[in-house]
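Data block below; observations after.
Taken from a larger complex, these chains appear in their original positions, while the remainder are omitted.
When the chains are written out, they are named A and B in that same order, and each has its own residue count from 1.
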Amino acid sequence: MRAFADITEALSALAVEVPSWAYGNSGTRFKVFGSPGTPRTVEEKVADAATVHRFTGLAPSVALHIPWDLVDDFGALRRNAEDLGVRIGTINSNTFQDDDYKLGALTHTDPKIRQKAIDHHFECIDVMHATGSRDLKIWLAEGTNYPGQGDLRARQDRLHEGLSTIYDRLADDQRLVLEYKFFEPAFYHTDVPDWGTSYVQVAALGERAMVCLDTGHHAPGTNIEFIVAQLLRLGKLGSFDFNSRFYADDDLIVGAADPYQLYRILVEVVRGGGYGPGSDVALMLDQCHNIEKKIPGQIRSVLNVQEMLARALLLDREALAAAQEEGDVLLANEIFMDAFYTDVRADLAHWREERGLPGDPMRAYVGSGHQERIEDERVGGTQAGWG
Amino acid sequence: MRAFADITEALSALAVEVPSWAYGNSGTRFKVFGSPGTPRTVEEKVADAATVHRFTGLAPSVALHIPWDLVDDFGALRRNAEDLGVRIGTINSNTFQDDDYKLGALTHTDPKIRQKAIDHHFECIDVMHATGSRDLKIWLAEGTNYPGQGDLRARQDRLHEGLSTIYDRLADDQRLVLEYKFFEPAFYHTDVPDWGTSYVQVAALGERAMVCLDTGHHAPGTNIEFIVAQLLRLGKLGSFDFNSRFYADDDLIVGAADPYQLYRILVEVVRGGGYGPGSDVALMLDQCHNIEKKIPGQIRSVLNVQEMLARALLLDREALAAAQEEGDVLLANEIFMDAFYTDVRADLAHWREERGLPGDPMRAYVGSGHQERIEDERVGGTQAGWG
């Protein structure tokens, strides 16, 4: 295995984008529990993101969701974020909460509703210009609940038409990333259900259209690291939405359900050039903290990515390649697991302290009194959520 | 195959309980779409249930959910229902929407919260006395989202304690039915995740505690008809919550996703004595009509149960048993599918007309103007939903 000292430089490149909505309330269709200290405004969400970055040094940008994060002056929001030490990152569109979109948005049979969805994306691109964002991320909730409800094929063609129109509006330094999802909220078919569909749709658009891989959006048993390897091979992996799941799109803390899977994914990211200088792959979180505290939930999450990335970087690729070449199955697997089983936490604590960060950001946050402070201050108003 | 004439008497026994909440709005965590004509009150929900019964003759009772259906005077509600030609059926409790239940109800570590959940069930039993309901149905949303969050074993013991206390409060002609569910809203573990757990919990209570089988609450690939057969064999199948699913607990119209599975389930119901005189198994719907119209969605659902039950009754069990005895795999399967592939719709239309019902309840409803009427009348107020 490689020594920790050999990976410290590579580790320094890690930046994990956090989603503004992770700081607001979320839940299931059964209940959204509120929690003290939840932001009431976009500015408070950005402040929470900045807090995560202050304690970890890992989260220099925050993704916005339109219209949840609509403000009058995005230039001011951008300056506000920069004053707090973070940037505005990816802009996420929303075509699933307007009554018009009940049966579809970009794929709707009615051209007026399709145009409305396209116009919404134009508005998002306007926001990108104001915030300096590179990526427009499109997750489409569309699909059908019953066989026969829609024409699967025609919807795919309308999807292409809508995406083309949006893509053409982007500036030359902007990208479109198209997320896929196995199911939910549609329960019979989803218009972009798998990486293959996202790939063929973005491949038909052009070079700056890429696939977004959300780790919670696959069929049971799917080998996600294979998809990572394939998309990097095809030059079409645009970004990650990290989270974890036991069942469906549970949106749990990344690494919480299957840490070894996270390791395998990050090994392929590094293997395929998806990390570090020269890579444009955006690493983001997309999570819900339904029952746990939100800021420390996000701190835990970026630390999980960092710890697992350290293990992936420690993997002795030369020894592994030799064992693979030899066909020594047990040795190759042992080398692979050796890095995974290495406890990197003490080294990382030391590394953080050298950089002026708290060695244990979780304990530092708890000890800082910040949580109590926001719980005291953020009284009244309407807590942010998915709406 | 048996002739349709031979099953008409058996068919007459069919009664499918409808859930009051099917007439209110429902949706996903992403969006609850409203729809014109949605009830604003419990009385309007009961009226909608009565409408379904009027058009089909299949839905003589309506299940209530407490507190969604709390009224001041349940006696009046009962009389109101009876005036409309339906009864109040199962009472469903709710321990998942109060802030106190964020980390559990009957399984919570805090005895005060457990007592609160028990008291809620006592209140439900009071309602049952007023409405004349036989069954208290308990679906517990409890569980944990992260490994380590709770003590799986201790929670199971507390669950037993709580259920015992509730069971002891029931009158001699009342039953407790305990529903199980694979996951959601909890994402790591659920306290009653499978039929085995529900069975051992109710077996520890007594004779009037039974299992409720919701057809959407199983792991992918689960053979549900096997569970039906097993629970009937054990004398512990209390009731069904019918719906259908492609992925998770989609709560789609029963029979919409896999009609052949519904057939297989009903074959085992009939085989095991779960249908007809002498059976106490309650057949209920538990569905959401997120995007389709609600009253016709329910009409479609009870018709689907009726059509599939007719096929199950048509199955030539003597011929099947002979083929099974012979070990003739292809012939046994052919006999089994013969009834399934039989188109019973014309015979059923005739059967309905003979009983003074519309031959095609779906077309009759559309032609009746009822939907337009309630859309006109039900303006203002707050549409009913899950809260």
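One rule holds in what follows: a residue touches a chain if its C-beta (ideal position, glycine included) is under 8 Å from a C-beta of that chain, and two chains touch if they have at least 3 such contacts.
Please read all numbers here as calculations on a predicted model, not as lab measurements.
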Homomeric complex, total chain copies (2 given): 4
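Going forward, only the chains that are shown with their structure count from here on.
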Whole-Å gap between the CA centroids of chain A and chain B: 38
Of all residues in chain A, those that touch chain B in their complex: 26-34, 96-97, 99, 102-103, 141, 145-147, 182-185, 187-188, 220, 245-248, 250, 252-253, 256-257, 290-292, 386
